[in-house]
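The complex appears here minus one protein chain, its other protein chains still in place.
Note that the chains are named A and B in the order they appear, and that numbering of residues resets to 1 at the start of each chain.
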Amino acid sequence: MSKRQKAEFQAIKAFGLAGALAVTLSSAATSPARAFQDEGTIILCSIEPLSGIGTSFGQPNYLGKVIAVDEINAEGGIEVDGKKMKIKLISEDDQAKPDQGVPLFRKCAESDNALVITGTQYSRVTESMWGLLQKKLDDPKDGGLQVPSMSFLSMKAGVTGVSEWAFRNAGDEPAQHELAIKLMEERYGPFKNYSGAVEANEGHSVAAWKAAYTPALDRRNIKATEYVEWYETDRDFSVQIRKLKRANTDFFILSSHLQANVGAMLEAQRQGFKPKTIISHIGSDAAEMVELGKQSTEGIVFPTAIHMAFPAPKVKWLADEYKKRTKETYMPQFVGLGYEGIMIVKEAIVKAGIKNRPETLAADRRKVRDQLAAIRDYKSFAGMTLNMNANRDIVRPVYLVKITGGDFKLYWTPEKGFLF
Amino acid sequence: MSYWFTIAALTGINVLLAYSVYASFMSGQVSIGQAAFFGVGAYVGASLTVLGGFDLISAVLVAGFAGAAASLFVGVPTLRLKGYHFTIATVAFAEAVRVILHNLKYGRPRSSGNVGDQWLGPDGATGFRHIAYLNENGITTGQYALIVWVIVVIVVIGFFLVERSRIARILRTIEEDEVVARAIGIPVARYKVAAFVCGGFIAGMSGALYAHLLTFISGGDFIIHLSTIALAYVVIGGGQTMWGPLLGAILFTVLPETLRPIKDFRIELFGLLIILVMLFRPTGMISAAAVRRWSTPWAPKAQRKRPTEAF
Partner (left out) sequence: MLQTAVEGLAYGGLYALLGLGFFLTYGVLRRIDLAYGTVVMTSVYLGAMIAGGLGLPWPAVVVLTLVAGVPLSLLVAYIAFFLIRQDARFSMAATLGIWMALEELILQSPGRGRGQPVSNPLQDMSLWLGELQLRIDHLLIFGLGLVIAMLLVRFLSTSRNGLAIRVSAYDADVAALLGISHRRMMILATVIASAVGCIAGWSFAVAQSGIDLHFGMWATVKGLVILVLGGTQSIPLIVTAAVGLGIAERVGSELIGSGYRDLVGYGVILLLLAAEPFLRSGGLRSGDRR
């Protein structure tokens, strides 16, 4: 064989091999999804970013779900049609990419026949996934998917508007921020200059500014004294911080995520910019704020959904369980939201009275959806009471945490008010 | 099954994206800016169905022309540049387009939206929601995959015909040596621009198809990663013949899906795959020689030289 012939032969071989590999693997990937119905398990899907840039959010959220499913199964499962059935949680990884999330959502809905699809973390991906759903219930002209889906931390305001099958357990962000602003005003006010900084390439931060902070300021007839933007990838915040400082900002709204927050706050410390009050949005209370920001992030206040410092014993148990599985000492709120989300879904399934047979899947899904929409006075493991609102967002009491002494400390609770 | 239909549709979209790179690749021009034309096509296509009441096919075609116009705009001044400077110009253009798309707001208010969801059309960084043409018109994923692949087949046939015509030989001559091409009277600039604009047209169509599959788009979708991966399809599959981009895009889209069982190490294998192919089969998986060997007697007999060595 000449050199060239050899090369060609190799090419054909490589091509054939790749093709064969693809076919085998794809058949392997589709087949196991079929059998579940006979085994008498309830299929739930979890789509989260487990690799790629969203890992540090998706992993904790997924772990929270796993802990919940393990707990339910350890008790024998959920009673369906007279007998106990275990939950099978199918986990998929969307890498925080919409073009992965879309096929996965279809896989969960139509191949895995999941009763409920939970996820995902990144609002950008959630938007595309929920766009596949039927927009309005009982609309015969709409060929969209009809499966209940619940995201435990797509924060972007307004995402559930995409479909009546879409639910969120992320809290009512406008209400959270309104309350946070009001409380801080009562305690430290009056303030003269309200200024905002927005992470302009982050849908969630922009939406929070538009749908939560701006209306809150409007209600007070206040126009932001200064408004600056930066990007998640920015490394230098000197210009923006100087503008904020020049505006004599005393109430600083940080509508941005942890990486940019840390850089901005370090710069603020350097320039000696010390507003009386700083509030930031949910999802930013990650360990990095303290690890990387050190002194500079002291005093920032966040609304939070579930915090490991909550007094409920089950929260402590969850934090221990999380620590046991990951060796991490700080439990992000995503763990609690994942855990709680599965428990809410369980509640809806129990109430829905499903049959869980292949032929009843469509009816079962509808029943569960209706039960999710009707969640009222649900008692969370973390101690608070939850309600689903008309926008299909779970309304939950707001708690505030404050970075104090290099740690996130519970700062305000509805029951006790300010704790320090 | 609809999972695989979605993958099929995505694969088709990526194949189109690969061909948009390949069009100018044939003349030796490397673009890392196809995300720009893809993004323009996505925004134009989605706007037409959502706001303008167009049907899908017309929207896709108009989106193609929008992509072509954008590529004409950037191609005319920059295709005179040599080597990498053209590549860098495409990167700069793509980033500029991303910034513009990111800040774009037009459309009309929605009467019945939730808080934070009261706008129809692109709303700056919040993105472009409610691209619901498929659901509203009862187009299933299978049907959509079919539509995408009909377009792909038309494009493939187009390339098949071009590959066997004088045009391809002219483009390859330009790829091998621009000076020689000019010396034998080929209007080099015109051919380069034409090839690039064809690429822009295909990318525009592909973008419109993407927007309707994804139902939501935002400026952040069209980052440099997309352009580089589009280029990788061509380089991995093979840039010497039209079968390369086809294979590259199919492999790149389907393989990661089939590798789902080995969840944690997916991307590493993916990156590794690029390195391995470049190491052991740098002409891409399908080379011109291999195609000649497989093809039947009607293939052109003229021996083509391999592209010039870089050193």
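Just a few scattered comments:
Keep in mind that, in the parts below, contacts are C-beta pairs under 8 Å (C-beta built on N, C-alpha and C of every residue); 3 or more make two chains touch, one makes a residue touch a chain.
All figures in this text were calculated on a predicted structure; none of them were measured in a lab.
Note that the absent chain touches A, B when the full complex is taken as a whole.
The missing chain, though absent from the display, is touched by one residue of A:R242, A:K276, A:K323 or A:K409; that residue is A:R242. Among A:T55, A:N73, A:S111 or A:N193, the one in contact with the hidden chain is A:T55.
Note on the undisplayed chain: of the listed residues B:I131, B:A208, B:V235 or B:L259, the one touching it is B:V235. Contact with the chain not shown here comes from a single listed residue; of B:W4, B:F93 or B:F196, that residue is B:F93. With the whole complex as reference, residues 30, 74, 77-78, 80-89, 91-93, 95-96, 99-100, 102-103, 224, 228, 231-232, 235-236, 239, 264-268, 270-275, 278-279, 282-283, 307, 309-311 of chain B touch the missing chain. Residues of chain A that touch the chain left out of view are 51-53, 55-56, 59, 200, 228-236, 238-240, 242-243, 258-259, 262-263, 266, 269-271, 288, 291-294.
The rule is short, and it goes like this: only the chains that are shown with their structure count from here on.
Each chain gets a centre from the mean of its Cα atoms; for chain A and chain B, those two points are 32 Å apart. Taken in their complex, chain A has these residues touching chain B: 4, 7-8, 10-12, 14-15, 18, 21-22, 25-26, 28-30, 50-52, 92-93, 95, 98-99, 102-104, 106-107, 109-111, 124, 127-128, 131-132, 134-135, 141-144, 156-162, 174, 200-203, 206-207, 210-211, 391. Taken together, the chain B residues at the contact with chain A in this complex read 1-7, 10, 102, 113-118, 124-127, 129-132, 134-141, 210, 213-216, 218-221, 247, 251, 254-255, 257-261, 263-264, 266-267, 281, 285-287, 289-290, 293-294.
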